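Presenting chain A:
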Amino acid sequence: MTDTAAAAPDTPAAQAAAPLLAVRNVEVVYNHVVLVLRGVSLEVPEGGITALLGGNGAGKSTTLKAISNLLGSERGEVTKGTIAYRGLPIAGLSPAELVRRGVIQVMEGRHCFRHLTVEENLLTGAYTRRDGSRKVAADLEMVYAYFPRLAERRKSQAGYTSGGEQQMCAIGRALMSRPETILLDEPSMGLAPQLVEEIFQIVRNLNEKERVSFLLAEQNTNIALKYARYGYILENGRVVMEGAAAALRENADVKEFYLGMSEQGRRSFRDVRSYRRRKRWLN
Partner candidate 1 sequence: AELVVPALSYRTGPYAPNGIPFADGYADYFTLLNERDGGIEGAKVKLVECETGYNTQRGVECYEATKGQGALVYQPLSTGITYQLIPKATEDEIPIHSMGYGRTSAANGKVFPGVFNFPGTYWDAASIIVKHIAEQEGGDLKGKKIALVYHNSAYGKEPIRTLEELSKKHGFELMLLPVDHPGQEQKATWLQVRRERPDYVTMWGWGVMNQVAIKEAASVRFPMDKFIGVWWSASENDVIPAGEEADGYKAVAFHGVGDDYPIYGDLKAHVYDKGQAAGDGSNPGTVLYNRGMVAAMWAAEAMRKAMEIHGTNELTPAMVRDGYEALDVDEARLEALGLPGFTVPVKVSCANHGGPGLGAIQQWDAKAKEWKLITDYIPADREVVDPLIQEDSMAYAKEAGITPRACNM
Partner candidate 2 sequence: MFYRETGDFKTSYAADGQIFPVRLDRWAFWFALAFAFLVVPFLIDDYWEKSILLPFLIFSLAAIGLNILTGYCGLVSLGTGGFMAVGAYASYKLMTEFEWLNIFVVVLLSGGITAGVGLLFGLPSLRIKGFYLAVATLAAQFFLVWLFNKVPWFYNHSATGMITVPERTMFGIAVTGPAAPPWATYLFALALLTLLGFAAKNMVRGRIGRSWMAIRDMDIAAQIIGVPPLQAKLSAFAISSFYIGVAGALYFCIWFGAVEPTEAFGINQSFLVLFMVIIGGLGSMLGSFLGALLLVVLPIVLKQAMVDAAGMAPVLARHFEITIVGALIVFFLIVEPHGLARLWAMAKEKLRHWPFPY
C-alpha cells in the first residue's frame, strides 16, 4: 500500500502541495460528436475522500472513466485537457497499467462477471497482485468480513445473485486489488440503507487505516457529503460548485437541490409536486 509519508490529509496546505490526482480542463467526446465534458478540472488529494456530485447525466461517470482510461471501449475520447496521477500524465496508460499503479475503478451498474462465481469474481480483483496467494486469501477473508452476505453466496454464479449482492461483489472485487486510489461510481446504488452506511464506513476505514484515497461519484449527496472532505458539483459537463464538504452541506442551493431540505427541514416526498426553483447555474 502507500508508503509515502504525507502530512495530515485534512490540511488544505497538504492538498494544494501534492494533489494525488489532478484533472485539468478535460473535454470528452463520445462517438466523435457528443460533447459530454466541457472542461472539467478537479483534484484529489493524497489520502482524501473527494465526492463528485451532480444530477443525472452531469458527467460524473464519464469523468471517472476518463481518469481510469475506460472511455476507449465506449467509443469516447478525451479531446482536451490533461489528467495526471502523482504528477505524471496518464493519458497513454492502459487501464491495466493504471491498476498496477494503484488506481482502480468500481464501475457504475455493477459489471460483475456473470458466469464466474462470487469468489472467482473477487479473485479476479487480485489479478494484478504479485504478493502471493496467502495475502490474497487474507484479503478475501477481509472482504467476506465486510460483506457476510457474499460469504454465503460465494459459490453461486454472480449472474444469479441479487442486485445488491452484485454491488457488494463489485466493490469487494476492487478492494481485492489493494489499491491506493479507488474511483467509486455510485457505491450506494441499490443497497439497503444499513449497508449503505456500512459501505461508507468501510470507505472511511480504508481511508484512515490504509490511507486509500477516494474519488466517489454519488447521487446520495447526503451521505456522500457526510463522509467526504471535499466535494465538486458537476452539472452539464462543467464543475459548477466546489468546496469543503462541510461548507457545501451548509450551502442553501445544495440544501435545496441535492439534499432535499427546505427551510423547515427535510421535505416530504409527498409534497414535492409544486413549482421548483430553477438551478441558476443551468444557463
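Basis for inclusion: all candidates are chains of the complex that A comes from, given by their letters.
We adopt the following convention: a contact is a pair of C-beta atoms (placed from the backbone, for glycine too) under 8 Å apart; a residue touches a chain by one contact, two chains touch by 3 or more; residues count from 1.
The model shown is predicted, which means the values in this text are computed figures rather than measured ones.
Screening 1 or 2 for touch with chain A: in this complex the touching candidate is 2.
If you check the complex, the residues on chain A that touch candidate 2 are 29, 31-35.
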